[in-house]
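The complex appears here without one of its protein chains, the remainder shown in place.
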Amino acid sequence: MKKFGAWFQKQNMYLLVGLLMTGLAVVLGILSFFWTPYGTTTMSVAERFHAPSLRHLFGTDNFGRDIFSRVMQGIGTTVIVSSLIVLISASAGILIGAVTGYFGGILDEVIMRITDAVNAFPSILLALVVISILGSGKQNVVLSLGIVFTPSYVRIVRSEFIRLRDSDFVCRARLMGVSKLRILFIHILPNIWSVFWVSVTIGFNNAILAESGMSYLGIGVQPPDASLGKMLSDAQGYLGRAPWYALAPGLTIVWIVLGFSLLSEGVRRKEEKKK
Amino acid sequence: MKYLVKKIVTLIMTLFLVSVLAFLAFQIIPGDVVTSILGTEATPEREEALRKELGLDQPPVVRYVRWAGNVLKGDFGESYRYSKNMNQMMPVAELIGDKLPVTLLLAALSMLIIIVIAIPLGVFWARSKSKILDVSLNMGTQTAMAIPSFFLGVLVTYLFGFVLKWFAPGSYVSFRDDLWGCIRYLIFPAISVAIPKIAMTARFLRNSMLTERSSDYVRTAFSKGASERRVSYVHVLRNAMMPVVTFLGMIIAEIVAGSIVVEQVFSLPGIGKLLISSISTRDFPVVEILILYITFVVIFVYFLVDILYRVIDPRISSK
Partner (left out) sequence: MKKFSITLMALLLVAALGGCAGGKSSEDKSSASASTVETQGNGTTQDQTPAVDPKYGGKVVVGVQQDIDSLDPHKATAAGTKEILFNIFEGLLKVNENGSLICAVASDYSVSEDGLTYTFTLRDNVKFHNGKNVTAEDVKYSLERASGLLDGTVLVSSLQTLKSVDIVDEHTVQVTTGSANLELIYSFTTAIIPAGSGEAEGSNPIGTGPFSFVSYKPQEGLVVKKNPDYWQEGLPYLDEVNFKVVSGADAALLELKGHSIDLYSYLTDSQAAELANDYQIIAAPSDALQALFLNNKVAPFDNVKVRQAVCYAMDRDLANEFVTGGDGTIISAAMLPTLKDYYVDLNDVYGTGANVEKAKQLLAEAGYPNGVEFSVIVPSNYEAHVQTAEVLADQMKAAGINMSIELVDWNTWLEDVYRQGRAYQASICAITCDMTPSYLMVRFQTGHKKNFINFASSAYDEAYKKAEASMDLQEKAKYYKEAQKIFVDEAGTAFIQDPPITIALNKNLSGYKFYPIYVQDMSTVYYNNK
């Protein structure tokens, strides 16, 4: 038994398992754009509430739709939406965090207070505001959650820039007359990647959970497009009759989030080993 | 002292900004509170009268200033939506005061569960030498952290409510009527709140203990011949607990600020549920005060944590 544990540790199974889990999810999600076993909105009175079987891997729902096909589509939506959310919030975070961290002063103070406020503001209300200005739909979920998550990146980037702005290599560059823009993004930025990537993987998970949470509350992805959160909330009404309907999207979310957590743990361990 | 003053000033500024944001949000989101109250069949005269009564005929700036002035005087206003009786609306302070105990009780129970399980688990984990145990605990806690709160609520309801029938979903009784019955019901939402936090706390404690173990004073203690047990419990745990306590503080802040989803799933009449329903009925005075309350709790606890750190570790300078 002990041997197995040691072997497990050596192999960095976290990375491997994490890659496998996320890989499978991403492949299924991308595949769903081209092919699903059944139509994701095809309804059938005769096929309602079929339990999982070889024909319908995850069973069917209250409209007789194939849950596996819908879960596939849901993964696709979730992966794309969360990637975009991370992209937006992380880029905005770098931009704002770099400027405020490096220059400090009154601008820093003002922006920090605003990010504090946004941070403390109930994210549901914030999302509701953005959605009601722009209307609902995938792209607006991306935008509103992008805004909601920006402050967390601002914080991390800013503190890193504060740490590095007085370091020797930055001072030297400044003395040499390197432009501020260049110092910010060519000199300092590459030095914060290691810290930054960890927060990106965490942010990815938060984005997945937030997107499914919003869809669960009915303000996210709109039906008939499948989304894991909305499926779960629809399924709640049929817990006694068709527990698989709730379990399929629920466990899928757990699967994806867990996959990403293991992946980031694996990456962290790999980095540690290198050192 | 200077640090303290600065922190308090930032706290007030953040609260002000949050209140402005909430106010603006209500200007933007569609939906008219008058229609929300009167329905679609009311006469235009009544709508007009109500608009006037609520002061909604005034320009936004005037309304905000008036509202802020009242809040500073300690008058939190009255709900648009909930009436106390036939001719008076419910004061917001009273409404929130009524819901707060539920949320606080839930927070206390969740905290109890977290501490009772997470701390022994973390210590056990840190002391265990078995790799296989380490891997399974790691996987287990990762999984617990990966379950979204709404799914966890559904799972707990399904498992304990339908399959095991340990409690009847939705049978919440007010603590005023039956404190014991209330606590017995709250255990299940508390479990839903606690599971991911137990995982987080246990991981945090373990890492904290492992860091402490490799520090100089522990090695010194071992070299002096102290037993493994004594080192673990007396030296390491005491020091490793400090960051854990502050971590727990942040968790408390999170729960006290209202567990929106859990309160929704378990039909608990707490702060989180009040916030959701007040947003959907456009009950501005209630939402505004709730948001201020939530902001205050979160910032204040972080502030306390910050101070605690300073007290424990004087090396942190006030930058």
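Going in written order, the chains are labelled A and B, and every chain counts its residues from 1.
Definition applied: contacts are C-beta pairs under 8 Å (C-beta built on N, C-alpha and C of every residue); 3 or more make two chains touch, one makes a residue touch a chain.
Keep in mind that this is a model prediction, so the values were computed, not measured.
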Q: Decide which residue listed in A:A98, A:L164, A:I219 or A:L263 touches the omitted chain of the complex.
A: A:I219
**Q.** Chain not shown, touching residues in chain B
**A.** 29-32, 35-43, 45-46, 49, 79, 81-88, 90, 95, 98-99, 157, 161-162, 167-171, 174, 264-265, 267, 269, 273-274, 277, 280-282
Q: Identify the residues of chain A touching the omitted chain, counting contacts across the whole complex.
A: 41-43, 45, 62-63, 132, 135-137, 218-219, 222-224, 233, 236-241
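Here, only the chains that are shown with their structure count from here on.
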Q.
Just the number, please: Cα centre separation of chain A and chain B in whole Å.
A. 23
(Q) List the residues on chain B that touch chain A in their complex, please. (A) 10, 13-14, 17-18, 21-22, 25, 28-30, 130-132, 134-135, 138, 142-143, 145-151, 154-155, 157-158, 162, 260-261, 275-276, 279, 287, 291, 294-295, 298-299
Q. Considering the complex alone, what residue numbers of chain A touch chain B?
A. 1-2, 4-6, 8-9, 13-14, 113-114, 116-118, 120-122, 124-126, 128-129, 132-133, 205, 209, 212-213, 216, 229, 232-233, 236, 239-240, 243, 246, 250, 253-254, 257-258, 261-262, 265
